[in-house]
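Left out: one protein chain. Kept in place: all the others.
First chain written, first letter: the chains are A and B, and each begins at residue 1.
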Amino acid sequence: MNADNDVRRYPGFGVFSAIFFAYLYLPIAVVVFYSFNANRIVSNWGGFSLHWYTTALSNANLLTAVKTSLLVATVATVASTLVALMAALVLVRGRNVRFRRISETVVNLPLLLPEIVVAVAVLILFSEAGLANGLVKLMIAHTTFCIPFAFLSIRARLQGMDLDLEEAARDLYATGWVAFRRVTLPLILPGVFAGAMLAFVISMDDFITSNLLNSGGATTLPVYIFSLIKQGVSPQLNAISTLIMLASIALATVAFLLQRQR
Amino acid sequence: MKPSARKPNWNVLGLLPAHLIMVLTLIIPIGIIIVVSFSTRGPYGGFEYVFTTAPYKQLLFNEGWTGELEFNPQYLIVVARTLVLSAVTTSICLLLSFPVAYFIALRRPTIKVLLIYLVTLPFWVSMIVRVYSWIIILGKDGVIEKTLRGVGLVDNMGSLLFGNTAMLVGLVYSYIPLMILPIFASIEKLDPALIEASHDLYGNRLITLRRVILPLTRPGMIAGAILVFVPSLGAVLEPTLLGGGKTMMMGNLIQLQFGGARNWPLGAAIAIVLMAAVMIFLVFQGLRSMRIEGLERAS
Partner (left out) sequence: MNDEAGLRAPRKAVEIKGVSKVFGTYQALKPVSFDIYDNEFFTLLGPSGCGKTTLLRMIAGFEQPTTGQIFLHGSNIQGLPPHKRRVNTVFQSYALFPHMSVEQNIGFGLENLGWSKDRRDARVADMLRLVHMEAFAGRKPQQLSGGQRQRVALARALAPEPEVLLLDEPLSALDLKLRQAMRDELRILQRKTGITFVFVTHDQEEALDLSDRICVLGDGEIQQLGTPAAIYEEPSNRFVADFIGETNFLDAEVIAVNGEQATVTTQLGMTLTASHKKAVAGQKAFMSIRPEKISLPAQANPIAVDGTIMGTNYLGGYTYYLVETGGTTLRISKRNSVSRGQMFEIGQSVKVGFAAESVRILGA
């Protein structure tokens, strides 16, 4: 009776949401479920087995792709987070910053363009510049499109921070650098970590750019998975997918908790 | 001499790396894309700097044996399909997201945080894996077919894959978290007293929804529409994996020109068309949200 009278409540929205969440997670559950299928044909259940996980983990091509992805993602994460942090500090906290709006748009540019356009842009750039090293190409490209993700995360944290705190530090005879290191940085660190993780996941997950640049022997994990999908659905693919999902869920959880930290 | 003149300008130094990267890897290359789209296709792929409008002509016409132009809608169809599918995806996402976002916004703080986490989580899960999961579901001998066969509804329906519907399913599934989050944020900002005031003034739930809640949460919906529509326009994975080779969208058509087909000028021209579509949409929405903001802040 009580709930019925809450004028903010709309009947049916709860059921609708429940169905929605089922829709959101069912496809993921299907992949996980079939990854334990002993049968070689995915949709015919042949009993529970961890067989495909052992084959996946001993798949040399897969491991090479993972290594490539990790290397590219690590470099792109560090580079994009540092660059984004510097830009965010100026754009949120700087005084008398000229062209602030345009500047922010430029930093966020990769978000305003469809990724395929970004991919084509870097592809043409590297071909004109004569850059041949696949790994370096990927690192540069990934840094570019990871910057806005790190930037937005750090900016959100900076905007939520009380400006008085840094001024209080300055009032207590701290120099600009000390105030930054002892007050600002510790306070925005969760945002910086969250941004870095987001950048890492975005890089690990990237398909469009990596696929277009795919040459010079640098095959990333999503590109490798794509090639497997092209060969057809297989239980091993399900096992690999499940492992990837586990890793990304773990990362997402940490990032989520970091962002909520006050 | 002023001592401050010799101090480093932190504003400029801080912004320099980000701007340098964007200019070098995006802004200049986009200029090159424009140039390439007016260039001649190289004999072994790539391109040569010889001016031509051929790539754009190729979007609309076939060149016959004798050099006459014959209208060919195949690329136009791809462009139209991309626009329609993206618009439909955005609309479906809007319809599905509003009730969910509204429901979440009304929960207790702890449950709210948990549900928002659950909404964001799939977005962190590898995109390619999420699209792949629909192959298992929609494909031949897939989950749906087996279920339907199990209850005796169909005998042999073949694959649900490789069509506009399959692409649509994949697009909605891929981008819907991006729609829920901004709508949720705008509903959360809505003063509950406004809803109560509407009921107090003899408005029932439907009237309140139509006249108070929806108009006041429109900024969130516009933000969500941008976040869904733009990546849908450039989608590559969904049309490649779920659309099959024939039903293409602009994203995988561009990919094809720079990959297998090796027709860079044509790919560049399509990329320009795509970018133009995005820009027109963004400017249009930007003007609209500026007008809304202006109304709200005019004081």
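The rule is simple: a contact is a pair of C-beta atoms (placed from the backbone, for glycine too) under 8 Å apart; a residue touches a chain by one contact, two chains touch by 3 or more.
Remember, it's a predicted structure, so these values are computed and weren't measured experimentally.
**Q** In the full complex, which of B:144, B:185 or B:216 touches the chain missing from this view?
**A** Only one listed residue reaches the unshown chain, and that is B:216.
**Q** For the full complex, which residue in B:12, B:95, B:148 or B:201 touches the chain that was left out?
**A** Touches the omitted chain: B:201.
**Q** One chain is left out of this view; which of A:7, A:135 or A:156 touches it in the full complex?
**A** Spelled out, the listed residue whose C-beta touches the missing chain is A:7.
**Q** For review purposes, identify every residue of chain A that touches the missing chain, sorted by number.
**A** So the residues of chain A touching the missing chain come out as 1-2, 5, 7.
**Q** At which residues does chain B meet the chain that is not included here?
**A** Chain B touches the chain not shown through residues 191, 193-194, 196-204, 207, 211-212, 215-216, 295-299.
As a working rule, only the chains that are shown with their structure count from here on.
**Q** State, to the nearest whole Å, the distance from the C-alpha centre of chain A to the C-alpha centre of chain B.
**A** Distance between chain centres: 17 Å.
**Q** For a test of understanding, state which residues of chain A touch chain B in their complex under the given definition.
**A** That would be residues 7-10, 12-14, 16-17, 20-21, 23-25, 27-28, 30-31, 34, 41-43, 82-84, 86-87, 89-91, 94, 96-98, 103, 106-107, 109-110, 112-118, 120-125, 127-128, 140-141, 143-144, 147, 151, 201, 204-205, 207-208, 211-212, 222, 225-226, 229, 233, 237-238, 241, 244-245, 248-249, 251-253, 255-256, 260 of chain A.
**Q** If we count contacts the way the header does, which residues on chain B are in touch with chain A in the complex?
**A** 10-11, 13-15, 17-19, 21-30, 32-33, 36, 46, 96, 99-100, 102-104, 106, 113, 115, 117-122, 124-130, 132-137, 139, 141-143, 146, 173, 176, 192, 195-196, 199, 205, 208-209, 230-231, 233-234, 236-237, 241, 250-251, 254-255, 258-259, 264, 267-268, 271, 274-275, 278, 282
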